[in-house]
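On to subunit A.
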Amino acid sequence: MTESPCIEIEGLTRTFSHRIFLARRPITGTIALDHVNLIVEYGEVHGLLGPNGAGKTTLCKILATILLPTAGTVTVCGSDVVTDPRAVRRRIGIVLGGDRGLYGRLTARQNLRHWGALYGLHGTALRSRIDELTERFGLTTRQHDRVETFSRGMKQRVHLARGLIADPELLLLDEPTDGLDPVAATEFRALVGQLRAEGRTILLTTHNMAEAEQVCDRVSFIDNGTILDADPATLSALVSRYERIDALGVTEPTRARVSTIAGVERVEDLPDGYVRFHATDRPAATAVLRALVDAEVTRIRNSEPSLEEIYLHLMGGQRGMRVD
Partner candidate 1 sequence: MVSTWWRVGRASAANAFADLVVIYTPASWVFGWLVRVLAQVAFYALIGTLLESPAQQRFLLVGGAVTVMVTEVLLVCASTAWERQAGTLPLLVVAPVSMVPVFLGRSVQWIPSALATSSIALFALGPVFGVGWTVGTALLAWAVLVLTCLATYLFGFAVSMLVLGFIELRNLVGAVVTAITTAISGAVVPVDFWPAGVRFVAHLLPATYGLDALHRLSREEITFTILSNAGLLVLVGVGWLGIGASLLAALVGLGRRRGTLEFP
Partner candidate 2 sequence: MRLLLTGAAYQLRLLRRSPGDLIALATTPLLTVVFLAVVEHNGRPDLAVNAVLAPALIALWGMSLLIAGDMIDAERATGTFEVLVATPARLWPLFTGRVLVVTVVSLLGLVESWLVATVVFGVPLRVAHPGLFAVTLLATVLAMSGHAGVMTSLFVLSRSARIFQNSLSFPFYVLGGVLVPVALLPAFLRPVSTVVFLSWSADLLRDSLRPAAPDSPVLRVGMVLGLGAAGAALSWWLLSVVLRRARRTGSIALGG
C-alpha cells in the first residue's frame, strides 16, 4: 500500500460573494479557484507559480484552514481541512511574506516563545527548540533585540523560525520573498534549500520564476483560479516542447527558408545579434539545426526555455503584462 500524499486537493472551488449592506442575498462575485486538483507528495518542495491575484493566496489560506472551500475536498496530512481543522493545524507551519505577523516590540526570542506556547511547547523542550532554530537561521547574536529593529531579511528569518517552531510536517510559504532585497531573497532561498535537502514537505507560492526554478522539485502554474499542468510529466513535456535555437550570421534567404519549416512557431531578433527560432517540438528543432548547418551557419546555440518563458507562453496570451 502506498502512503497517501501530503496534500490532496480535488475539485476545489472558492467563490467570493459581495454582500451589499442589508441585502438579504449576497451577490455572487469572483471565482478565486475553479475546480482545482493538486497532489503534493511527502518530501516534495512544490512551487505554486502565478501572477498576483491568480488564486495562490486563496489556495494557501484554504490549506492553512483559515478559509473554507466553496466546493471540493482538501486533505492535508491525512485530515480534512473542513471537518478536522485542528488536526491539520497541528501538522502545518506557515510563513507569510510582507512586513507583518510578528510582534515588533518583542525580541526575536520572545516572539518564538510566544508562538511555541501556542503550539503547546514549553519548558526545556521549547528552550532547546528556540536555541536550535536561532542558531540555524543566524539569529543567535540578535535574538534578544526587538524585532522592530530588524531588517526585512532578518524579520523573514524569524518568520521562518516561527513557522518551524513545532517541527511541522508541511510548511506553507506564501510569497516568502515578497519585498525582500535581492541579497536577502537569495539568503532566504538558500535556507529553503536546506529544508528541502532534509526532506521537508513545502508548498511555496511565488510569482518569481527564478525562485521556483531554484528551490522547487515540482511546479504548478496557477492563473485565473485554474491550475495548469500540475502533472510533472506534462510539465517536462512542455519544457521540451518549447525549444529554441539561436544562431548568428543568418542570411535573409536562410532565415526565410528555416522559418517555413513545420513546427517553427516564431522567429525573433535578439539584442546580441542572434536570431532565435522557436520550435514547438524536438523534431522541428532538429530540422532547424540541420537547415542551419546546411546553410553553413556555425555560430549556433541551443538552450531549454526557462520557466519564465513557459510561464509567459502559458499566461502571456491571456494576461499580457500582468506578470510582475
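Here is how the candidates were picked: all candidates are chains of the complex that A comes from, given by their letters.
Throughout what follows, a contact is a pair of C-beta atoms (placed from the backbone, for glycine too) under 8 Å apart; a residue touches a chain by one contact, two chains touch by 3 or more; residues count from 1.
These numbers come from a predicted model, not from an experiment.
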Options 1 or 2: the chain contacting subunit A in this complex: 1
Residues of subunit A that touch candidate 1 when the two form their complex: 14, 16, 57-58, 60-61, 64-68, 86, 89-90, 92, 94, 96, 98-106, 110, 113-120, 122, 162, 174
